[in-house]
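Let me give you the structure first, and then I'll get to my questions.
After this line comes chain A, so read on.
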Amino acid sequence: MTRKPSLFRDLFNLFGAANAAAAATHESRTPNARDLRTLGIDPRQYHAISR
Partner candidate 1 sequence: MDTFALLLQGLSVAIQPINLLYALVGVTLGTAVGVLPGIGPATTVALLLPVTYKLDPAGSLIMFAGIYYGGMYGGSTTSILLNTPGESASIVTALEGNKMAKAGRGGPALATAAIGSFVAGLIATIALAFLAPWVVKFALAFGPREYFALMVLAFVTVSAAFGDSALRGLTSLFIGLTLGIIGIDLQTGQARLSFGIPDLLDGVEVTTLAVAMFAIGETLFVAAQGKRAPETVEPVRGSLWMSAKDWARSWKPWLRGTVIGFPIGAMPAGGAEIGTFFSYAAEKKLSKHPEEFGHGAIEGVAGPEAANNASAAGTLVPLLTLGLPTSATAAIMLAGFQQYGLQPGPLLFTSNPQLVWGLIASLLIANLMLIVLNLPLIGLWVKLLTIPKPWLYAGILLFATLGTIGANPSVFELGMLLAFGLLGYGLRLFHFPIAPVVVGLILGPMAEQQLRRALAISQGDVLVLFTSPISATLLALAALALIVPLILRARGKGQVLAAVAADND
Partner candidate 2 sequence: MKHLVATALLAGALALPTAALAADYSIMAPAAPGGGWDQTARSMQEALTSEGISGNVQVTNVPGAGGTIGLAQFVQEANGDPSKLIVGGYVMVGAILTNKAPVTLDAVTPIARLTGEYEVIVVPAGSDIQDLAGLVAKLKADPGSVSWAGGSAGGTDHITAGLFAKTAGVDPKLVNYVAFSGGGEALAAVLGSQVTVGISGYGEFQSQVEAGALRVIGVSAPEKVAIINGPTFKEGGVDLVVQNWRGVWAGPGLSAEQTAAIGADIEKLVNSAAWKKILETKGWINTYLPGEEFKTQLATEITATEAILKDIGLVQ
């Protein structure tokens, strides 16, 4: 598992983060900061969205 091409890993990480963030938002929760950063979202800006 250690020698995957990095494009694959990037995509997978991106997808994983998108999925984790999506799962969190689906249940009216705040996704964790790592996932948001992976997706290029500033966590502080995200917190400003009122739910």
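Inclusion criterion for the candidates: all candidates are chains of the complex that A comes from, given by their letters.
For this structure, a couple of remarks:
The rule is simple: contacts are C-beta pairs under 8 Å (C-beta built on N, C-alpha and C of every residue); 3 or more make two chains touch, one makes a residue touch a chain; residues count from 1.
In this text the structure is predicted, and so the values were computed from the model without any measurement.
For chain A in this complex, the touching partner among the options 1 or 2 is candidate 1.
On chain A, the positions that touch candidate 1 within their shared complex are 1, 12-29, 31-35, 37-43, 45-46, 48-51.
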